[in-house]
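Have a look at this one.
One protein chain omitted, others in place.
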Amino acid sequence: MSNVETYTTPDGRTIGAPVMEMKNITLRFGGVVAIKDISFDIREGEIRAIIGPNGAGKSSMLNVINGFYHPQEGEVLFHGKKRGPLRPYQIAAQGVARTFQNIALFKGMSTLDNIMCGRLTHSKTGMLSHVLWKGKAEREETENREKVEKIIDFLEIQTIRKTPVGRLPYGLQKRVELGRALAAEPSLLLLDEPMAGMNVEEKEDMSRFILDVNDEFGTTIALIEHDMGVVMDIADRVVVMDYGKKIGDGTPAEVQANQDVIDAYLGVAHD
Amino acid sequence: MSAGFYFGVEVFLNGLMAGVMYSLVALGFVLIFKASGIFNYAQGVMALFAAMTLVGFQNGQVPFAHLINTIFGTELHHFGWHLPAFVAILMSLGVMILFAYIVERFILKHLVNQEPIILFMATIGLAYFMEGFGDLMWGSEIKKMDVGIPQGGNLWIEESTAFLGGDGFYGFYLDTLDIYATVIAAILVVSLVVFSKYSKTGRALRAVADDHQAALSVGISLRTIWVIVWAIAGFVALVAGIMWGSKSGVQFSLSLIALKALPVLMLGGFTSIPGAIIGGMIIGVGEKMFEFLIGAPFLGGATENWFAYMLALLFLVFRPQGLFGEKIIERV
Partner (left out) sequence: MFYREAGDFKTSYSKDEQTFPIKLDRTGYYAVMLFAFCVVPFMVNDYWASAVLLPFLIYAIAVIGLNILIGYCGQLSLGSGGFMAVGAYSSYKLMTSFPDLSMVIVILLSGLITALVGTAFGLPSLRIKGFYLAVATLAAQFFLVWLFNKVAWFYNYSASGQISAPERTIFGFYITGPNTQPAVAYLFCLAFAVGLAWVARNMTRSNTGRKWMAIRDMDIAAEIIGVNPLKAKLSAFAVSSFYIGVAGALLFSVYLGAAEVGESFGMSKSFLLVFMVIIGGLGSMFGSFAGAAFMVLLPVLLKNIMVGQLGWATDIAAHFEFVIVGLLIVIFLIVEPHGLAALWRVAKDKLRLWPFPH
């Protein structure tokens, strides 16, 4: 399946060429090998899940994708071109946005300002126009505000627009963080455990938002998730990691039938 | 060997001894930082206050005499006694322990869970308060301190090394007070390390340093630990105050030794006891040697004011984790 240019999902969406390709990635911290020789790709328009037990190296993988860690071996291809050792903010400017496992919102700012921060990569005005405010800066601010208000409507968080995010409950903070990532209008959206610590209803809400984002904006999404039910429901393809190695890759059904995956999750019987 | 070389060695030795004193002050910082995450800017003023109190007790000064006289028109100055140094030191130690209790009771207790920067600011406020309070209590004039440590050049060392020299070199000039200070500081440093490693309180202290919540959950009283740590820091301040006070008199500039300890902390790390010791020596030797070799001949002197900071700064730029810290792996 990985060699075909496009494929069609059971619900009829057409998945395009790879956006991001990881080739033989190896990441070490001192002597500890966090990721060992992993290759996979993320394709245009799909929802790609990365799963695996704790400590399997999933978050490290996301960190490699958005340039926070630099792998010792292997290469990353973005839209078919080899990516150099860029800093995370440069990769963000290329259209990769993400959320974090432990919420990384800007606690001193309001919901609105947090989401407005997501627009920073699209900012075309410099400090000089900010100094004067009237004119370019104000116009850009208003344009951004309009886009951000759409996201606020989409995520149904109008009432907390001006609340400092530090005061919001966990579930809403996760939603604001998603909003901040969406505001960047990313071509690739990385979600690190978007549903961790949520109850069933919150998970359903979040799943709906993720599917809607994929559906309405055609955003490519790569997500890490522990809840297998959710992953099987929303993901198009799944990568399974264990102890830094890839042990499975394919559609949810294929992965579920994979013996290595079953062993990793349920344990292997020792004789 | 030329005389110039031996002067260099002499500067080196003096730097080393100054460095041990810096380590001592830095140790006070490290203890408090480890146990409570507070960067205690008041450490230097604590040393000044301790020294003032010691001199005041020794000479039988009436506390707040000036203020009382102003308000009530009285003529109080002295109780008219002279206490032996030993008794006065014990009494001053008592005052520093009381001080530790007061700090915990009235400041720290109310600032639990605040951001580190807020706590740091609070200690700057505390430093201001203590500076004014100490002056009100004992007067701001320069006081002479004499607790019986001999002073002046050490003749024995000077004579026994004189044979090394060439032209104009008559043996190493080392101040006896500095030698005493070095030995005492070294003993103190070792005993603090032993205390924190092997005693029960020391273990509790390290537990608190690692994780406040976890320490609480195994039944360690945070507040008691804080009082103990601040009392130890007060004790360290007292020792530092005695040494520096005997050397150059008890006056405002004594509180500036805290500023000498800060680059030591940067170099050694805020949480590392060996870092404080080694860092202190590097800074002590470094600034004396720099002044001797480059500062005084080429830059107009007085480079000691900033050299330590620049050294620490450059060092940190290339090695942000400090001397003994592990490489920082940032996570998200």
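Letters A and B mark the chains as written, and numbering starts fresh at 1 in each.
FYI, a residue touches a chain if its C-beta (ideal position, glycine included) is under 8 Å from a C-beta of that chain, and two chains touch if they have at least 3 such contacts.
This is a predicted model, so every value here is computed, not measured.
Asks: Quick one: say which of A:106, A:154, A:243 or A:265 touches the chain that got left out.
Replies: Once the missing chain is taken into account, the touching residue is A:106.
Asks: Could you tell which one of A:42, A:97, A:168 or A:221 touches the chain left off the display?
Replies: That would be A:97, which touches the missing chain.
Asks: Decide which residue listed in A:43, A:58, A:180 or A:203 touches the omitted chain of the complex.
Replies: Of these options, the touching residue for the absent chain is A:180.
Asks: Since one chain isn't shown, list which residues of chain B touch it in the complete complex.
Replies: Chain B touches the missing chain through residues 39, 66-67, 70, 107, 110-111, 114, 116-118, 120-122, 124-133, 135-136, 140, 259, 262-263, 265-266, 270, 299-303, 305-306, 309-310, 312-313, 316-317, 320, 330, 332.
Asks: Which parts of chain A face the unshown chain closely enough to count as touching?
Replies: Given the touch definition above, chain A has residues 66, 68, 87-89, 92-93, 97-98, 100, 104-109, 113, 116-121, 123, 125, 127, 130-133, 137-138, 140-142, 145-146, 149, 180-181, 184 touching the missing chain.
The rule we apply is simple: only the chains that are shown with their structure count from here on.
Asks: Using Cα averages as centroids, what's the distance between chain A and chain B in whole Å?
Replies: Whole-Å distance between the two chain centres: 50.
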